[in-house]
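What you see is the complex with one protein chain gone and the rest in place.
Then we have chain A:
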Amino acid sequence: MGYVAVTGGQEAIEASLQHLTYERIKEGKFIDVESIKATMRGFLDQVMSESSLYSERLAALAMKQSEGNVEEAVFLLRAHRSTLPRLYYSTVTDARDMFVIRRISASFKDIPGGQILGASHDYLHRLLDFSLVEETEQDVLRKKAEFEAIEVPEESSLPLEKLPKVMDYLRKEGLINEFPLNDEEPDDITKESLTFPSSRSERLQILTRGQTGTVTSLGYAGLRGYGSSHPNVGEVRVGYQPIHIALDEEGEEYYIGSIKLTEVESFIPANVSEDGKEVLEFDIGYGACFGQNETKAIAMSILDHALENPEKIPIHDEEFVLLHVDTVESTGFISHLKLPHYVTFQSKLEQIRKIKREGVTNE
């Protein structure tokens, strides 16, 4: 009985898609992809991070096509990604080489290079700015010129392209465990399905492309008592990360561009055993993602630490966290419930009717 509607369904679907297109254009207004790219920084950063594909232009196109629907935009980009060949792997990218445009620490006031606020919504009163309703292109150009005319120092000695890490402070004092460089090739969840127990590289790859809201909520749950990783944010850095590939056997590097990146190190107190004694040290929780997504990166650092220390608490459980944070998997599964389940539902309905009938008969 569910299958009878298929022919009629095709026509209805076509009409539905026409309506969908009409919804996007019915006001007779238009926004071009370049305008989205130039003005919707936060949206693009979130979508690029969740889709695990860095391209501002494609993210802007996805926003236009999806009418600003994040889950749909991420789905579009993941699907598009699957049509493209992977041509290269980058050489090892280290955020120590980032050109920093914002760097703050919640753990130390005085840090090498200083607290650099950069551009952030953190210091705004969250009041709607109604002057933007009438903002024109001329207004934008005037404001741009005003900003560019602000007097700035003639020279800067800030080493923004090689800013030291805040955690190096604690490493020098022996308050953080030292780890040697580990060049083991990472696992890749886009090539092989996740199995448990997972590797560290798999966990980080899943968390970095996790749904922003879910990663944030789970990190928050961890702080509220559903976990035992309580961090101090050691450093949040945002900046432009140069990307290189190695083209030939000699491994000579080739620069292909830079991406905007957020990286977080959280300090989390931990008891460790040293010479038979329990001593307090700091563990590092690590978070990093495409774009300027600071809340997500901080939450990721909480989850990273939680999963490094498994316990029978939800956010310390790798299966619970890793199988549920992905945008496409979670929204896909939930939204599939909208699709026709006529046969399965009819079967359940028939079972219940039968039980009811038999129940009545038995009485």
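To be clear about the criterion, a contact is a pair of C-beta atoms (placed from the backbone, for glycine too) under 8 Å apart; a residue touches a chain by one contact, two chains touch by 3 or more; residues count from 1.
We take it that contacts and distances are computed from a predicted model.
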item	value
From "Cobalt transporter subunit CbtA", "RNA polymerase sigma-70 factor, ECF subfamily", "Putative cytochrome C" or "Phosphonate C-P lyase system protein PhnG", the hidden chain's UniProt protein name	"Phosphonate C-P lyase system protein PhnG"
Hidden-chain contact residue, picked from the options A:256, A:279, A:334 or A:352	A:256
Given A:194, A:243 or A:313, the one touching the chain that is not displayed	A:243
Options A:116, A:175 or A:223, residue touching the unrepresented chain	A:116
Of A:16, A:91, A:335 or A:351, the one touching the omitted chain in the full complex	A:91
Chain not shown, touching residues in chain A	48-49, 52-58, 81, 84-96, 99, 101-102, 109-110, 114-119, 150, 152-156, 158, 160-161, 165, 167, 179-186, 188, 190, 200-201, 204-205, 208-209, 242-245, 247, 252-259, 261, 263, 265, 283-286, 288-290, 304
